[in-house]
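All protein chains but one are shown in place.
Let's look at chain A:
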């Protein structure tokens, strides 16, 4: 930190990572686009391989890009103002993620408040009900779809409740680690963060258990009508975010344990990961209420 009135804002010179990332994203999108068609039409094509190659390129890009950023940060090239840019950028990114989940929560609420009651004859839809599917009963969870597909609803007690407790505790341990970092209590930081990562892994493991149980024993599938659709897309995208958050926290853990990174004043990377973790926790609480309980 220098004593000039304004610190110089670090503008990096040329960087190869964005264009590498653009090629990676292209491979993912083009690969995935072809892959889903290959699967649907039951042919073998290049799509799957291109998708995997794209993912590999993106991982390569992320490692290289973050390594550059970490090296620059450790070399003291970043000013307080740049740190604020990172923080604001991360906050807006999380806001965009919130809006992504809003789309799916919106679909869930629309189905429960409008489309399913309407199919059951509510409002001025008596004839819709009578003509299309007279046997249909508008109840939630939608265990029998209008076209007669039957499934079973997932209860909230049991695994989902345990998972809720796990995530809530992990948010507390994550905060505990953060406090440890701010007060320069490295031991508290390491234990808190390590336990958080462990809880994240346990959550994911239990989530896989729950899916297996749902598919094999309950007949609750992605294709099981609106209940299965919203259940799997909401918990599935949440699960992906937990995976990403766990990886982020694990990398922070490695940086702290192996490289002894972060100081009480300068720890944006850790902060971003912990914000993200609290965000996935809040999403889960909403999920638990709207998908499982209500």
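Odds and ends about this structure:
Heads up, the rule we're going with is that a contact is a pair of C-beta atoms (placed from the backbone, for glycine too) under 8 Å apart; a residue touches a chain by one contact, two chains touch by 3 or more; residues count from 1.
What we mean here is this: contacts and distances are computed from a predicted model.
Candidate names were "Phosphate transport system permease protein PstA", "Cytochrome c oxidase subunit 1", "3-oxoacyl-[acyl-carrier protein] reductase" or "Xanthine dehydrogenase YagS FAD-binding subunit", and the UniProt protein name of the unshown chain is "Cytochrome c oxidase subunit 1".
Note that of A:160, A:225, A:239 or A:269, the residue touching the chain absent from this view is A:225. The set of chain A residues touching the chain not shown comprises 6, 8-9, 11-19, 21-23, 25-26, 28-30, 32-34, 36-37, 39-41, 64-65, 67-68, 71-72, 75, 81, 84-86, 88-89, 92-93, 95-97, 99-100, 102-104, 106-107, 110-111, 114-116, 118-119, 123, 132, 142, 145-147, 149, 222-223, 225-229, 233.
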